[in-house]
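Here the complex is missing a single protein chain, while all its other protein chains stay put.
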Amino acid sequence: MATSIDISDLDIYYSDFLAVEGVNMTIPARSVTALIGPSGCGKSTFLRTLNRMHEVIPGARVEGKIVVDGHSLYDPAVDPVEVRRQVGMVFQRPNPFPTMSIADNVLAGLRLNTRRLKKSDAEDVVERSLTRANLWNEVKDRLKKPGMSLSGGQQQRLCIARAIAVEPQVLLMDEPCSALDPISTSAIEDLIHELRTEYTIVIVTHNMQQAARVSEDTAFFNLAGAGRPGQLIEMNPTKKIFSVPDEEATEAYISGRFG
Amino acid sequence: MTTTAPPRGETQHHEHVPLRHPRLPRWAPLLVAAMAASAGGLLALSLGWGVVGWVIVAALLHLVGLPLWSRVIENRRAAVDRLVTSLIWIALVIAFIPLVSLLSTVVRNGASELTSTFLNNSMRNVIGEGGGIYHALVGTLLITLGATVISVPIGLMTSIYLVEYGALSRLASAIRFLVDVMTGIPSIVAGLFAFALFALLTGDPGIHFGFGGSVALSLLMIPIVVRSAEEMLKLVPTDLREASYALGVPKWRTIVRVVLPTALSGIITGVTLAIARVIGETAPLLIIAGSTDSVNFDLFHDQMATLPVFIYYSYTQPGLNPEISRGYAWGAALVLIIIVMALNAIARIVGRFFAPRTGR
Partner (left out) sequence: MSSTVTRTRSPRRLGDLVFSGAAFGASLTILVALAGVAIFLIIQGIPALGAEPSDLNGKPNLLAYTAPLVFGTLWAALIAIVIATPLAIGVALAVSHYAPKRLASPLGYLVDLLAAVPSVVYGLWGIGFLGPRLVPPYEWLDQHLGWLPFFAGPASTTGRTILTAAIVLAIMILPIITAISREIFSQTPRLNEEAALALGATRWEMIRLSVLPYARSGIVSAVMLGLGRAMGETMAVAMVLSASGVVTFNLISATNPSTIAANIALSFADATGLKVNALVATGLVLFVITFVVNFAARAIVSRADRSVSR
């Protein structure tokens, strides 16, 4: 059921300041799309409009359309609360709820939606989510321990398990490995590779090699100039972006001439 | 990798909020509030309940009505969210009612008392009209001054020790902790201490004098001075101190000539706030400073009247003319509130306008 995302003429504002302008792209279903670009070009801002987290900042708004599964996300009749359940997010730094156990962390999102969760169902969900997140074997004996007792890489996988426990269609990842060591990074990249069969994944990354490793398509964002809004420069299959990109700016970024 | 999970989004346990669903218009809370107010008003009128009853009924109607409407149109979780939002705003309103009520009551009852007779005369030989608070004003001024003279040096030097000398030592942590605990000493205990101390020292079990009040008040002032001065001293950048040391200036001179002047406005703010806090204290003065009808300029002998104690006795022991006496109490209360608010305002102004420009 994972679906594609269609973005048309998207302008992203912080109050009156135009941060990103004129984005048009289609994110294909059940695949991994990487967003790359230099710091401050708006890729994280863009990512956060896909699950309506951008508007949490006072004064932040968007103009344009984002369509997921035939539904326009910014339609007035649409509840952002449900958008965020259907479009999950994993953050740059792992953020399990500090006062909760591992099991409770996984179930946190589910408990919001469900009045009465039977114990057996809860246990099923915990095992299923942690297994999908490649964390089950490491924590199955200590589900009651605090979520913060895990290592950084494990915490991030816990956050992924938490995100997928509510059965989203899309998974957004905002530089998920930037706070992790290389071994944990590699574990997460393997995980992303497995998850893409079931979810549409959009990942923002600073690391071009990572983008080349995990994604099928890549979108390159850049600033139009100093003080100008960010723009989508080019979106193409990853292999093409990293060998013969269409745009000169893309070529310059890839080969490290700026960034 | 997929397990035999039921098709996503349709698991029987999950009451997922549908993506699109009818939502209450943005002006819904205001509409409900207006309707609750009118319905409440009608009800209160018909039952003869008055303003208070009206407000309570209207609030209850709003608290029940909005979430109910939301539950019907939107969903359970949105209804709970709206209920909590309403509760929180109601809490805010409830919190301000006493402040408004108190200030308006004091102004209403006390404003007419503020005549020049009131401010310039004491109660000496006065029965009924013609009395004033001059003696109480003098007493409050002197006793508070005495408390300040004791508290500021001790408090300031202690904070200097905590920031400049003791820093992270265990003794400093212990002192810091105890200063914090000291802020919780009940004012009446401070008064009892001053009484016990001086009763023992002078051998007079009925000792009453103004300076004892100063000692009691300084017990309450010192923790406030220490904490605020400590914060201000910590704000002075280390670079400033190091620049001074590098010029060969000894540590104590650095503190006196460089650190203190930089932190001065903040320290003055803290001291002013501490004064504002103790100037209204009654209990310790009841015990050790006592009360009198005449002006007394001597801190070290005899009882001394103060504004808070004057208010207390005028109202609770009004004597032959309760109306007039109670009027004096309200008038004095108004004067006291004006003084406290003025001190608070001065503290803020000093803090804002005289702070050294950090320019960062």
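As written, the chain order gives the labels A and B, with residue 1 at the start of each chain.
The rule we apply is simple: a contact is a pair of C-beta atoms (placed from the backbone, for glycine too) under 8 Å apart; a residue touches a chain by one contact, two chains touch by 3 or more.
Bear in mind that the values here come from a model prediction, so they are computed numbers and not experimental data.
Summary of contacts with the chain left out: across A:159, A:180, A:212 or A:254, the touching residue is A:159. For chain B, the residues touching the absent chain in the complete assembly are 17, 52, 77-78, 80-81, 84-85, 87-92, 94-96, 98-99, 101-102, 105-106, 109, 153-158, 160-162, 164-166, 171-172, 175, 177-190, 192-193, 195-197, 199-200, 205-206, 219, 222, 226, 250-253, 255-256, 276-277, 279-283, 286-287, 290, 308, 311-312, 315-316, 326, 329-330, 333, 336-337, 340-341, 344.
Even with one chain removed from view, chain A keeps its contact list with that chain: residues 51, 53, 56, 58, 81-86, 88-89, 91, 93, 95-100, 108-109, 112-113, 159, 162-163, 166.
The working rule: only the chains that are shown with their structure count from here on.
In the complex of the two chains, the chain B residues touching chain A come out as 1-3, 5, 7-9, 11, 13-23, 74, 77-78. Residues of chain A that touch chain B in their complex: 1, 71, 75-79, 81-83, 85-86, 110, 112-115, 117-118, 121, 128, 131-132, 167, 169, 194, 197-198.
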